[in-house]
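Reviewing the structure listed below.
Shown here: the complex without one of its protein chains, the others still in place.
Up next is subunit A:
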Amino acid sequence: MGAAGRGGADRSGDRTVMPRCNTVEGPGGHNTYKAAMNGTYKSEHGGLKNGFVRSGALFEEEKFYNGGLYKRPFHEAFEETPMLVAVLTYMGYGILTLFGYMRDFMRDWKIEKCHNATEREEQKDFVPLYQDFENFYTRNLYMRIRDNWNRPVCSVPGERVDIMERFTDDYNWTFKFSGRVIKGVMNMGSYNYLGFAQNHGVCADSSSSVLHEYGAGVCSTRQEMGNLDKHEELERLVARFLGVEAALAYGMGFATNSMNIPALVGKGCLILSDELNHASLVLGARLSGATIRIFKHNNMQSLEKLLRDAIVQGQPRTHRPWKKILIVVEGIYSMEGSIVRLPEVIALKKKYRAYLYLDEAHSIGALGPNGRGVVDYFGLDPRDVDIMMGTFTKSFGGAGGYIGGSKVLIDYLRKNSHSTAYATSMSPPVAEQIITAMKCIMGEDGSTLGRQRVEQLAENTRYFRRRLTEMGFIIYGNSDSPVVPLMLYMPAKIGAFGREMLKRNIGVVVVGFPATPIIESRARFCVSAAHTKEMLDLALTKISEVGDLLQLKYSRHHFVPLLDRPFDETTYEETED
């Protein structure tokens, strides 16, 4: 317990993943969270509840942020949607919906040809398949701007990509290739955080040599003939990288979540899930058969209330205690760019003795001074997180996912998880790519290249976010998160932004409903360590140009700092271990 103790200023040195604080797993019942949190300062001295000390006002050498749980400032902003923009957005959707109804009417009366799937004549009397809102949306709204998605890429998706040019002559119902290639489009959309998506360099060389040795496919599962020495090596390395006892690697990141949560919890268990959790977590939670309750995004008051209710009330009707309570959170939320309030989650988890499942799909490699994810970012003890899940798909430029945790947990999963029993094991060249990339980040290849990349990413992120905010765009999320959502709001601007940016040779990802709430359409940039300052400057110039053209600079700098509210409802100091 008390991993968030002592040092606020001890983050400069190149320490390993274990935090240096000395209050880990203390058996003493009186060495409570309060003592660890306030450290050398007396709790009564500050006068504020929860040892809240205004940053840097009294103590210069060591700063406590946000109630002493955080060792670094935690800036997260979600600027309010301006009222006029919201009204105009709804109006736009209204117009498109009206035209959608008109087109559906025309298709129904055979005035125009219907291009998309419909029920067959003999199925007309059954439950309709294509009549819900999402089908209406796909047919009448998404189709109009479909050219912004699924563009075929024909090169390595590094910091620059080549895109196959295509055109449509029936308003996006079908596409034809012109045969030309748009060369050197700047890639602001891949999750290539550390720039390991390369076709040259150490990673590519070593994986190609492994390809020559092992081939590409394994053709068996881990439990049968597919357990290669490369996989064992990878798992040991992952465990070392994370600072946990053991780890397990899978060939698919999505399935790591959706197949392992059912192995961990079941009927009679409770899952507390963040409302913005990824689809894989949602699917896993539903497949498990456990009761699912949703807490507000990154809102610890909401989480604590659910935890309290769960413990007080127990299961519905029978009021038996829950078998297990599993809190499911992500490290970086990929649509909001926010970072989980891990110190608070861990404090709550300890207080209420729940389990914690942390999905580091976006944060592993991309956050923290050593690139070891959100645990490293906050300087916490990885052993406080029961299940550390993450993917190799993003920062490591590979594919697949891992689960790290105690030896007991990993042995249990190795036996019981569907992913180990039924999934084909990871392709050896991919495993080698991950091993090389991970060793590079850890500095075990004898170079400082990995550390440079991690630092470059952090620098790029801060620069990019700061410049965009200065330009007056509404940017969501944490100031340290490499996922940068830029708000577009209006449906026509989704399409216009993607097209205008591609015209200026920059590839971006634009996102609308159903991935976001209907009015909060956005463009999502992913900053990479492979982007140079010149590239970022060029991209920023172009974004600003398009922003002026489309009138996207909505910001009125009315930030809603979420952590400025008082810690009235959470009572961390009552924690007894």
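The criterion applied here is as follows: a residue touches a chain if its C-beta (ideal position, glycine included) is under 8 Å from a C-beta of that chain, and two chains touch if they have at least 3 such contacts; residues count from 1.
By our rule, contacts and distances are computed from a predicted model.
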Among "DNA replication complex GINS protein PSF2", "Serine palmitoyltransferase small subunit B", "Trafficking protein particle complex subunit 2-like protein" or "Pre-rRNA-processing protein IPI3", UniProt-listed name of the chain not shown: "Serine palmitoyltransferase small subunit B"
Per the touch definition above, residue among A:Ile182, A:Ala239 or A:Ala496 touching the missing chain: A:Ala496
Full-complex contact with the absent chain, from A:His75, A:His115 or A:Arg144: A:Arg144
Touching residues on subunit A - with respect to the absent chain: 88, 91-93, 95-96, 99, 102, 144-145, 171, 490-493, 495-496, 549-551
